[in-house]
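First, the structure itself, so that you have it in front of you.
A single protein chain has been omitted; all remaining protein chains appear in their positions.
A, B and C are the chain letters, set down in written order, and residue numbers restart from 1 in every chain.
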Amino acid sequence: MKRIGVFTSGGDAPGMNACLRAVVKTACADGLEVFGIRHGYRGMIAGDIRALDPAAVSNMLQRGGTLLKTARSPEFATAEGRARAWAHLQQWGIEGLVAIGGDGTFTGAEVFSREHGIPIVGAPATIDNDLYGSDFTIGFDTAINTALDAIDKVRDTANSHDRVFFIEVMGHHAGHIAIHCGIGGGAEFVMVPETATSIEQLIAALNRGRDHDKTSFIVIVAEGGALGDAEVIAARVGEELPALDIRVSKLGHVQRGGAPTAADRLLASRLGNAAVEALVGGASGVMLGVCNDRITHTPFEQAIHTQKPIAAELLKLVDVLSSS
Amino acid sequence: MKRIGVFTSGGDAPGMNACLRAVVKTACADGLEVFGIRHGYRGMIAGDIRALDPAAVSNMLQRGGTLLKTARSPEFATAEGRARAWAHLQQWGIEGLVAIGGDGTFTGAEVFSREHGIPIVGAPATIDNDLYGSDFTIGFDTAINTALDAIDKVRDTANSHDRVFFIEVMGHHAGHIAIHCGIGGGAEFVMVPETATSIEQLIAALNRGRDHDKTSFIVIVAEGGALGDAEVIAARVGEELPALDIRVSKLGHVQRGGAPTAADRLLASRLGNAAVEALVGGASGVMLGVCNDRITHTPFEQAIHTQKPIAAELLKLVDVLSSS
Amino acid sequence: MKRIGVFTSGGDAPGMNACLRAVVKTACADGLEVFGIRHGYRGMIAGDIRALDPAAVSNMLQRGGTLLKTARSPEFATAEGRARAWAHLQQWGIEGLVAIGGDGTFTGAEVFSREHGIPIVGAPATIDNDLYGSDFTIGFDTAINTALDAIDKVRDTANSHDRVFFIEVMGHHAGHIAIHCGIGGGAEFVMVPETATSIEQLIAALNRGRDHDKTSFIVIVAEGGALGDAEVIAARVGEELPALDIRVSKLGHVQRGGAPTAADRLLASRLGNAAVEALVGGASGVMLGVCNDRITHTPFEQAIHTQKPIAAELLKLVDVLSSS
Partner (left out) sequence: MKRIGVFTSGGDAPGMNACLRAVVKTACADGLEVFGIRHGYRGMIAGDIRALDPAAVSNMLQRGGTLLKTARSPEFATAEGRARAWAHLQQWGIEGLVAIGGDGTFTGAEVFSREHGIPIVGAPATIDNDLYGSDFTIGFDTAINTALDAIDKVRDTANSHDRVFFIEVMGHHAGHIAIHCGIGGGAEFVMVPETATSIEQLIAALNRGRDHDKTSFIVIVAEGGALGDAEVIAARVGEELPALDIRVSKLGHVQRGGAPTAADRLLASRLGNAAVEALVGGASGVMLGVCNDRITHTPFEQAIHTQKPIAAELLKLVDVLSSS
């Protein structure tokens, strides 16, 4: 293998640039040429490709977002689109790919690799931490720290006004961000899609807190739960407990940006490095990961389709710590 | 004057505690006794009052929110409510008050002071910066820095995805936060209530940017504008320019919290100090302020009812800098 | 067991309060009474003890430092001192202890527990991450994030002036902070006590970088290395390479403070919870830890005296990524 390509795809996550930098530096150290494909699969189809060297990724380690940009590409879902992408890669002499992204990225990679026989390895980058095969995904640690910083700020207001705040955090269909923010933010209640928490349980918890003279509450709500979003849940609680002064805050897109944390820089660097070593070593169709501090390979299909549960210990911990 | 009271009221703002600390320290240095009234006017009516000494405000300078808590008090809008409050103050021997808050706070203070003859001076604390008589209000600098930090993060995503982000910031009916964030955040467009910007002007600006090959945009929208909130404006733009990938982010309550910035700690300290000196010096019915780096006194009525315009220079600056 | 005591000792670390909160909340949930011993062993000898309930640790999760304070106690190194401490514990009816601290803390705990037969379990809290038996110690993640934030800032100046910066980070006799900051900060060279790096190797690396047209460099130096501190090393490099514009920055005590990160809040919460469960379950003389995401028990002696090596993977990674 002499030439590899690298791209970022799906929602951006802090640490994508750190991962990209590690891919480029490792490849160069290994004597490979590296090509950056802009805008993910869309750029692959369009041939938006350019050579990358260490200078091109200098001073990018600490930047949020992705230098290579990212996009959705409905065209890549078609065989024609993928054929055009394949033609561009052949034209550039690219013999292997590192895909930095999430489940949509790896779904495409899996099909493309099988169809055209090009080796592809993936580095898991999504703030949602919802990929099986890596304890954490690139961007998750930054996202929860950003969310916690916001939660700490909201608590200032909650305490000052004796209010109940419903804070909605991201997570797609998973409650990883919510549960980490709930423990780290000292929330009085956490609602995640993984557990079938009812409004009644929430109301009971709020009442228990009031019995213990608590006057302000933080309730963390994961997006994507069956009961609806934070607005809906807050409205239902407001109907039941009209004496409460309730506010809602959806943290939104700030959770995706910002300089990556130390842990995300390290994870991204390890995975970028390991991805190139894996490609060179003949791997394909696998997502790299770090499990129990060791580099792991997980077939794309398993990484995408196996659910990564929230550890029972964390669910129990949030119960103990949120009790007053 | 031997005994003074201090309270915070209205929406909490970072720096309220720093102001409170300066009130207590100055009063003690002047040989006065200080009493903290919790929950603003509500606590005054309820007699929720306690002595404060420097130890009570130790290590509070850097805390967001307000140690004394804040609340709304419909009862204080009645003569009966105010009479009960007055009775409590007499009981405690409190001869003067420092009110830390915004326009609602000073509206109440003005009536109360006139009605019962107690000297009251105000320290302007609101993130909205919408009080006449002080170049800046306590909390404004922190709020715009918090908002900018969020805007910087959102820009990471906007750049990575070539998106248009509508970011709604606070400000009540004023565009001070929006204009400062627009300039500081390098926004491509800023919508404030003070200028009658139309959707057509916004669309023209977006089109000019696209003509200059701009692919991502940040539009700052002040809450409280005539065209509706950021969601409404974004929807209308989306109808006109369906090719754009548009997202909305309402920064919300995080703008109220957090450790105050250096400028807010200094402003809060100066105003808390000056408030006590003003009370001791015989002032009443005035809001303290800092204009052109000097302490000023502005009658409550003027502070509340005179509009503080956005400087024409800033409106012009945002135009020049947002042009591509 | 009905009554337990808890104390913090040794250098303060962010997350000590989060750990303390988890100890108190778990103990109360388990029906135990908890007593806080102030100033570590010094307060135990002095009988500086008071009851703690959940309200006492409310809103402490996010605070740096330690509510219970910490101190050195030469007197506790004597049998007389320990006998006085023991007398106080008996007087208060304290039947078990949770010690939050580092190697000095656990050395004392080991002797005391053996001598007087009181069960003691430890929660590892030190920014240095130099305790065997836990992948990470409480405070380490916050310290490296604080250091990285500083390194990012220094790089702004290094780049702007084409300078070489030697940045000294903490770590006691271990290079954990340095190696994590080296990778996360994109350092051009990292010097840790664990590897016998020579000045010649450092100079060779700087020369290689200059050959690749690098004009600014960050060299991370762990305190406690055999070659001396960052000043000494910088001076020796300056003699050999007088053309370089060299500066030194010792990050110092800021690394110990600040709000704990998400990871430290979670780790501290888990370990505080596990410590109480361990005590209740009959454990003694062990340090709790989290290894490979599971709670572990390690005898104090082993935790203190076994060296925790830096992973070979990280040493290799820093080499690959720092090459230009």
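Assume a residue touches a chain if its C-beta (ideal position, glycine included) is under 8 Å from a C-beta of that chain, and two chains touch if they have at least 3 such contacts.
Keep in mind the model is a prediction, meaning the values are calculated, not measured.
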Neighbouring displayed chains - absent chain, whole complex:
B, C
Among B:88, B:250 or B:265, residue touching the chain not depicted
B:265
Sole residue of C:12, C:110 or C:188 that reaches the chain not shown, by the stated touch rule
C:12
Just one of B:9, B:26 or B:298 touches the chain that is missing; which is it?
B:26
On chain B, what residues meet the omitted chain?
21-22, 25-26, 29, 54, 59, 61-62, 135, 141, 144-145, 148, 152, 155, 159, 180-181, 183-186, 212-213, 259, 261-263, 265-266, 269-270, 273, 292-293, 295, 311, 313, 317, 320-321, 323-324
Even though one chain is not shown, chain C touches it at residues 8, 12, 14, 16, 39, 63-66, 69-71, 146, 150, 152-157, 159-162, 165, 247, 249-254, 256-258
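Everything below uses one rule, namely that only the chains that are shown with their structure count from here on.
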Building nodes from the protein chains and edges from chain pairs that touch, which of line, ring, star, complete or other describes the result?
line
Roughly how far is chain A from chain C, going centre to centre by Cα mean, in whole Å?
28
Calculate how many whole Å lie between the centre of chain A and the centre of chain B, each centre taken as the average of the chain's C-alpha atoms.
35
Set of chain A residues in contact with two or more other chains:
152, 155, 159
